[in-house]
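Below you'll find the structure, written out as structure tokens, and then a few comments.
Up next is chain A:
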Amino acid sequence: MSLEKIQNISYGKNVIELKNISLSFGGVQALTDVSFEVKRGEVFAIIGPNGAGKSSMLNVINGFYKPTSGKINFAGQERSQMEPEFAAKSGIARTFQNIALFKGMSTLDNLMTGRLLKQKQNLFMQALYYGPAEKEESFHREQVEKVIDFLDLQMIRRTPVGSLPYGLQKRVELGRALAMEPEILLLDEPMAGMNVEEKQDMSRFVLTANHELKTTIVLIEHDMSVVMDISDRIVVLDYGKKIGSGKPQEIRNDKAVIDAYLGITDE
Partner candidate 1 sequence: MNYVSIKKEKNNSDLLVVNNIEVVYNHVILVLKGVSLNVKKGGITTLLGGNGAGKTTTLKSISNLLASERGEVTKGSINFDNIDVHALDPSQLVKLGVIQVMEGRHCFEHLTVEENLLTGAYTRKNYKQVKNDLERVYNYFPRLKDRRNSQAGYTSGGEQQMVAIGRALMANPRMILLDEPSMGLAPQLVKQIFEIVYKINQQEGVTILLAEQNTNMALQYAEYAYILENGRVVMEGTAKSMRDNEDVKEFYLGISGEGRQSYRDFKQYRRRKRWL
Partner candidate 2 sequence: MRLKKLFMGMAVSVIAIGSFLEVATADLKFPMLVYRTGAYAPNGIPNADGFVDYYRMINARDGGIGGEKIVFPECETGYKTQVGVECYEKHKKGAMVFQPMSTGITYQLIPKATADGVTVYSTGYGRTSAKNGKVFKWIFNAPATYWDGASIAIRHILKQNLGNIRSKKIALVYHNSAYGKEPIRTLEVLAKKHGYKLMLLPVDHPGQEQKATWLKIRKSRPDYILMWGWGVMNSVAIKSAASIKFPMENFIGIWWSGSENDVLPAGAGANGYKALTFNAPGTDYQVHKDIKKYVHEKGNASGDGSHFGTVLYNRGLFQAMVQVEAANVAQKMHGTSKITAAMYRDGMENVNLDAKRMEELGFKNFSPPFKNTCENHGGSGLAAVQQWDAKAKKWNMITDYMYGDSEVVSKLIAEDSAKYAKEQKIALRCK
């Protein structure tokens, strides 16, 4: 698998920095003064109990929520909020906790939507179709086929995703995000509702994307064994506050984290 992608990877540089982010809606404080940074090329996990503000954090990163205060340093600029379209254009892709696929469309079309930002033909050419628009379609189709290959989705290429089982939908959603050739991939509980076997597959896909495509990965996951195994660094949130961060091993032994979240240590 090799999506055409030239990246001047400089590992270890901060690709996005979140500084003192707070977020509240309707009087409810979802995030309070959270800061962390994600380094290029790493697998970064956000963990914490339900309602800790993990998904809100992802929503802040890709601009769906506007933080009430704080700064985001991204692409060399410091800004107080992101715009979803800008985030998508700058290579931030994501998946959702409750699958957000386009249920009426086929797997192929879903993946093709990942290429929308890269398609440049204007409306008139699209209506005309034959000629440049067709060429462009075919080019992107080729790229998408690579993702299909990678995620082993050939059999369901033409199936409307609404009728796919949950696990496959999760995989298609990952595919859509990968089709965007993202620099940063935000994954919101990609393994939820899966058994060990499926989690193993998913881990493999995520790690391959990380290794071979040099995609930076930000991950929310409840399954501690997965998180501990595949992530490079972890930040722990509780009630919207950051209560810990560090390498998996450090987190595992962090008293505050154990109290708030892990309960007993993993066997």
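Candidates were picked such that all candidates are chains of the complex that A comes from, given by their letters.
Just so we're on the same page, a residue touches a chain if its C-beta (ideal position, glycine included) is under 8 Å from a C-beta of that chain, and two chains touch if they have at least 3 such contacts; residues count from 1.
All values reported here derive from a predicted model rather than from experimental measurement.
Enquirer: Which numbered candidate touches chain A here in the complex: 1 or 2?
Expert: Result: candidate 1 touches chain A.
Enquirer: Mind pulling up the chain A residues that touch candidate 1 in the complex?
Expert: So the residues of chain A touching candidate 1 come out as 48-51, 97, 152, 165-168, 189, 192-201, 203-205, 207, 222, 224-226, 229-230, 261-264.
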